[in-house]
Structures are given as structure tokens and as C-alpha cells.
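In this view, the complex is presented without one of its protein chains, the others remaining in place.
By letter and in written order, the chains are A, B and C; residue numbering begins at 1 in each of them.
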Amino acid sequence: MPKVTGLGEAVASIADGAHIGLSGFSIARCAMAFAREIIRQGIRNLTVSQCVGAMDADMLVGAGAVDRLIYGGGSLDRFGLLANVNAAIETGTLVAEEYSSLSVAFRYLAGSLGLPFIPIRSLSGSDLLARLREKSGSDVATVEDPFTKVRWLVLKPLVPDVAVVQVQACDAEGNSWIMGPKWDNGELVKASGRAIVIAERVIPADEIRREPERSVIPGLLVSHVVELPFGAHPTSVYREYDYDSRRIEEYVEAGGSRDAFRAYLDAYVFGVKNHREYLEKIGGRDKLESLRADPVLGY
Amino acid sequence: MPKVTGLGEAVASIADGAHIGLSGFSIARCAMAFAREIIRQGIRNLTVSQCVGAMDADMLVGAGAVDRLIYGGGSLDRFGLLANVNAAIETGTLVAEEYSSLSVAFRYLAGSLGLPFIPIRSLSGSDLLARLREKSGSDVATVEDPFTKVRWLVLKPLVPDVAVVQVQACDAEGNSWIMGPKWDNGELVKASGRAIVIAERVIPADEIRREPERSVIPGLLVSHVVELPFGAHPTSVYREYDYDSRRIEEYVEAGGSRDAFRAYLDAYVFGVKNHREYLEKIGGRDKLESLRADPVLGY
Amino acid sequence: MEYTPSELMAVSGARELGDGQVVAVGVGLPMVASLLAKRTHAPDMAIVFEIGVIDSEPVHTGVGLADPRVWYRATVLSSFVDILGTLLHRGRVDVGFLGGLEVDRYGNLNTTLIGDPKGEFRHMVGSGGANDIASCAKKTVYIMRHEPRKLRESVSFITSPGYVGGGKAREEAGLAGGPSCVITDKAIFGFHPESKRMSIRSIHPGNTLEDVIETMGFKPEIPDTVPFTEAPSPEQLRLIREEIDPGRIYVG
Partner (left out) sequence: MEYTPSELMAVSGARELGDGQVVAVGVGLPMVASLLAKRTHAPDMAIVFEIGVIDSEPVHTGVGLADPRVWYRATVLSSFVDILGTLLHRGRVDVGFLGGLEVDRYGNLNTTLIGDPKGEFRHMVGSGGANDIASCAKKTVYIMRHEPRKLRESVSFITSPGYVGGGKAREEAGLAGGPSCVITDKAIFGFHPESKRMSIRSIHPGNTLEDVIETMGFKPEIPDTVPFTEAPSPEQLRLIREEIDPGRIYVG
């Protein structure tokens, strides 16, 4: 069965209530077109996980698509906070399980390796741990190290149903390159039941087979490959395009209130039929060309 | 302090009795020049670890430099067995702790991440485990998974004093590329106290900084960088040169008896002052050029 | 069409593999069988080597996993932890394809200590990834020569566990999966669902039941009817001879 599909079909493979792990970090490589299509298709009651919360997760939370967020805190860097996530936590409409970057990464790592649990030094002595014990006592525990008799905090593996990963390039089977730092994406994909890869470019398998050391995601984990240039807009994709400051600022301003955010969604999600219309709306080819990364700098 | 040194100086930094982890797998990327220099310098009582035993470890064992071998079994592929390792196990002159590939890799992984122990499904029900329990009961134990109450086998982290890694290229700080499969080398280096990198080529830092995704070893873990073309001969270095079948066959024949192996060492280790003389002895430039890898095939 | 026992072994191995599966193999007949399956009924099967190689397309025969010839045109070149950890230990390997020096009636493999004619034990290759694959794959398939010293009542050392002492012993050791069949050059064996003893599944054409049993080190379970193993097709033979192992390194 060919894996290369449109965005709509890939998104339609996600069930209400699924646990999805997202590739974004703050304002980099966020699965934005994917998030917009999830909202358009009305998929709901999602659990979302991410080492550090990013714009993709924030938009899904703002649209009411998320019941539960497992993450290590996050922001939109200097542009602002995750206003939708924070508001949903404050009003209690979102179950947020807050960790640190490494503790989510270790939970993915344990999931990727089939470990039953993973010991960690982080979290001890903090209120993060105190809250986790209250909220989800079943995901943290302690174990005595049989070698030293020291008691260690251990975390349960985190195994999303689907990893959704924005990459620079992949082949038709989903063998993928990720340029730049990968943050949690390697462990996320390998922990998850399957992966949806959203690529700026689908390249010939021969190119992948020429430098197989660069493959971060093996195609055998991938169910859908979506070729979607500028799929991360307004966030950046290293070596492809820069973030779009003006559009991120617009998003941040909308995050201040329910009505403003609804208007934002009406304009950029519900008001456009698909990614192509979205790209036209934010300025079309001229705007996109102005964001193109410098080949030396990578941004 | 400059890290780029000669092989002699790098080897002299290894103390008698040290635990070294070696980069070789069977007949690929073995630290052969390093092993020859260890033997020449008379460094002894080593503990050697390796996911799968290879020619570098076998030569060190054959020369009597090794007291203890922690490995997952091994061979010289179709060329033959690890005759020196096997003989030393049979005569009891070597303490061999035998695991599987993954269990050594997981022990390195635990060492690299600072985990107190790591659970594993392998080894259970086997005589490998029975022997490990007899020989080194302190490195394997069981722990109850607090989430499922299932009892798991757990392994102690493996933390060599020094990783010795044969790479294709690195910069003067030791930031290194490894082309081809890396087997255990990433986890080995990151588990170890420090690393000695033996490179076919030392390249400018600018080249490393142009593709930092390719750096497998961060320079901050490296104490010595040795530029030593054909340092893995007679084993192969992917994309650089092929293995030298004739010289491996010669080694295998010598492995049949103590006297023959002593004669081999006299010829190729004690009979040459350094790597340059060794390369002359095995056929010099003409022979080496005949082993050069085809740029497309990589061998 | 004429064929050799090795060719039938490779073809029989290929039949154990399904499309879309992930198969962990070493070099030799398991690799020939896997490449054959991939070029016939299982194009979307993934073939992985423990050292960090996925779906290579060798054009030259290698001397083992350490030979770059068998890594050629891979889609991924990574590490033990990637293959044996994130695929195998994570539970994503459908079939582990192993050879062995000795196997016992419960499918336990020995590649560590082999008795020599003088009654002494010689140390051999040990596990490599074999123990990991035997422990963690959803099922394992063995390929080995049919000789009394290779098919034994019991082995002197269990390197890679099959059904351990039989019955529920494997489960009790905490392991799922287990060997599904043993392919030799005379027959194919399965395992009895309860006792987990090796049981004849089919005999290769040209052999008799008596010959099969007399040339093994123990008496296997024998069902009421024992069919002959299906012969290779001309296309399967052509692929093995012309494309997969033209040098006849593995399929002698």
C-alpha cells in the first residue's frame, strides 16, 4: 500500500482520543499544518505529549482538541508563553502532567527500547514530582537499586499511538532525515505505535540509500508520508525556512483571549480549506520566498 | 593542551589494569595499530569490553595483555573463530564474562546515561545467565517492575576507563564522524571515562561545524586524537579501505598454536618499531592502494 | 527442476516470512531466504542486521555482518541499540532467523561450548545477537544441517533459549515467542503445542522418515501423517542462482 498520501488522509487515520506525540520544540519544526487539519476535521479528546511544549500543541489545546497534555513545560521563546495551554491549565479544562525535558525524553526512550521503567535523578525534591504523584501516581514510582541499595525514582515508558514528525526530507517509505538538533524526535518515533511523517520534500530512495547514516526515522515505523512544503509555517524548519515573526506575533496576540483565539482559528484554520489556501492567505509565494533559509546559515 | 598526539603517547596514557572498551566488530574498524602498540609497550592486566568480540580484542588476549574480557561472543566472520580468546577461556587464563550483543550494549547505554541499572529481556532461561550469576553475581540482579509487578532481570552499567575508537575522520578536538553502522561505539564512548580517537584523517574543525549532525563523538569526551591512516589494518574501515583477506588468514593460521602466534607477534608487532614499519612490512603503498575502498561501494 | 538441499532450505525459510514483517537475520542461508522472500511474496518485509543495518541491497557476497558488502545500499545504518533495542527489544521483530551449531529437542540453541571427539569442550562463537533474537522476537526460525551431532537430545550449553525444559518453562523464564520451526536439509520440524518437543512437520522430497530420524541425535515427535516439503519453484531457483547468491557461497 503506498504510504504517500495527502494531509487529509493522514490526519483522518487518527482516532478521537488517540495519544499523539508532536515533533515541535517551541517555534521550531512544529506540525502546524497537521494541527490545523486536526482542528478542521474535528478530531477531539486527544492526549498530546512533547518533551517541551510548542506551538503545535498550544494550537491544538486552544482549539479544544486536547484532553490531556504530557510535557516538560514550554514557551514560544521570546515571542511569549503557551497562552492556550496555560489558560486551559488555569481553568482546569486540560489535564496537564508536567515533567522536565529529560524526564519526558527518558519516558520516550524507555518506550522506544521496550524497557518496563527507567530510573532518573531529575524531579526529586520538586513540586513537579509532588503534583505528578497526586495526578497520575501510576506513572512514577520508586525502585531500590539492587547493586547499591539506593532508592531511585523510576518513570513509566511513554508510548504514543502516533508520532507526528515534521522533517526536511524523506523517501516514499518514510525513511527520513532530520537536520539540526532532533530534541526528542528520535525517541518519540521509536516509542510510538507508528509515525506520520510530514516532509518538506519527498526524495528518491536512492538518495536515502547513498547516506543511510543520516536516516533518523526508519521507514518501517511510518504509516503515512505527506509531502507538504512549508508545513511548519509559521515556525521554522532548519535549512529550509525561517520562522515568520509577524505571524507568530499575531498568534501570540490572539492567545490573550478566547474570542481573539477563536477569530484566529476562523481566519487561519476554518477560513481556509487546506494548506494551499493557508499559504496563500499568509502571503503566498512572495512571503514564503522571503522566509527561505540561507544555505550557509541554515535560517 | 593539544589533543593531537602520536600513537605511542596515546597508548602510554593507559595504565596497567585499566578497563578499555574497543571499537572493533569482528573484522571491521578494529583498533589494530592501537592493540599492537599496547603489546609493544607491555601494558598488561587489562579488562577489555566489546559488544561482539573482534580481532583487536583477540590479539590483545593472545599477547597476554588481558585479564578479563566482557563481551557478547564473537568471531572473525568466515575467516575463523577468536582463537586466542577461545584458547584462553579453555585454559582458564582469561576471565571471560559472556553476554549477548544487546546486553553489553544495554550495559554501555546505562553507563552512558548514568542509569543505576537497566532492565532487559535477553539472557533469561540461558546458560549465559547461569554462568554470569556464578562468575560475577554482582553485575546481574532482578528488580520487580513497580508498575506491573513483573520481575525483570537488570544489568549493571558498564563504564570503561577508556574507549578506544577507530573512526574515519575527526577534528583536532576529537569531534568525530563514524561512517557505516556504529554498532556499540556511540554508547561505548559516552559510557567511558574518556576516549582515544584513532582517525584515518584529521579534518578542519570548519568541516565538522558544517555538518554537526554527523558528529557521533563529541570532542569534549576525547583525551587523545591520533591521525593514523590504515590504523585498522588488516581489518576494514568503511569507505576508506577493505579488509586484507590474506593478512587475516595469516593471523587465523597463527591462532592455532601458542608458538605460531608468538611468531606472528614477533613478525608484526615486536619486529616493527611502529605503525609505519608495520605498513611497510605488510606490503607498503602498493598493497594499501589495492585495499582502497571504491567510493560508490564503500569497500 | 533439479535443486540442492540448501536451495530447498532457503526456499522453505522464505515461506516462513510474511509481507510487512520485520525480520532479524544473520548472513548465510537466513539472509538468502529473506532476500528471496522479499523478491517474491514479501516486498514490504524489512530485513535488519543487529549491528545497525536495515534493508541493504548487497551486490557482492560478504564474509559476515562485519563485511561492508552486506551493508550496501541500506536505508538505515545505525547501531545495536537501534536494531536490537528499538526494534527487537521493543517487540517489533516478527521473525528472528537463526543458524546454530547445535539445537536440542526443545529448540534450545548452543553456539558456545561444543564437545570435541576427545570429550573436551571447545569454546565457539557465543551469542552475538542470537540470544537477544531468540529471547525477544515474536517467533524464531532455525536453519541448520541435519546431523546427529547438530540435532541433539540435549545441548551442553543453552546460548539462546528455545522452550528451555519444555512445557511452560519458556514462559516461566519470562519469555514470549519461541522457535516456530527448524529447517534442515532433510526435513522441517515444528514444536508440539503443549510439550514443546520437536515434531516432524514435513520431509524433503527424496528422503524417508527412517532416514530423517536415524540421522538425528534424538527421536522427534511424529504425527500421523507426514507430508513432503513443497519443492522450490523455477522462479525461486532462478532468483537464488542468478541474483541472490550467484557465487554459490551460501547455497552450495
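Please note the rule applied: contacts are C-beta pairs under 8 Å (C-beta built on N, C-alpha and C of every residue); 3 or more make two chains touch, one makes a residue touch a chain.
Model, not experiment: these values are computed from the prediction.
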| query | Where does the absent chain make contact, in terms of the chains shown? | reply | A, B
| note | Considering the complete complex, of A:Asp127, A:Asp206, A:Asp259 or A:Asp286, the missing chain is touched by A:Asp127
| note | From A:Ile89, A:Ala172 or A:Ala205, the answer for touching the chain not displayed is A:Ile89
| Looking at the whole complex, which of A:Gly8, A:Pro229, A:Gly283 or A:Gly298 touches the chain that is not displayed? | A:Gly298
| Which one touches the absent chain: A:Gly62, A:Gly186, A:Pro218 or A:Gly255? | A:Gly186
| field | Missing-chain contacts mapped onto chain B | value | 111-115, 171, 173, 175, 190, 205, 208-209, 212-213, 215, 218-221
| field | Contacts of chain A with the absent chain, listed as residue ranges | value | 25-28, 51-54, 71-75, 77-79, 81-82, 85-86, 89-90, 98-103, 105-106, 109, 120-128, 150-153, 179-187, 235-236, 238, 242-243, 293, 297-299
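Definition applied: only the chains that are shown with their structure count from here on.
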| task | Work through the pairs of chains, note which ones touch, and then classify the graph as line, ring, star, complete or other. | result | complete
| field | chain A and chain B: spacing of chain centres that average the CA atoms, whole Å | value | 38
| said: I'd like the Å distance between the centres of chain B and chain C, where a centre is the mean of that chain's Cα atoms. | reply: 28
| Which chain A residues touch at least two other chains? | 114-115, 213
| said: By the touch rule stated above, which residues of chain C touch at least two different other chains? | reply: 71, 77-78, 81, 85, 89, 136
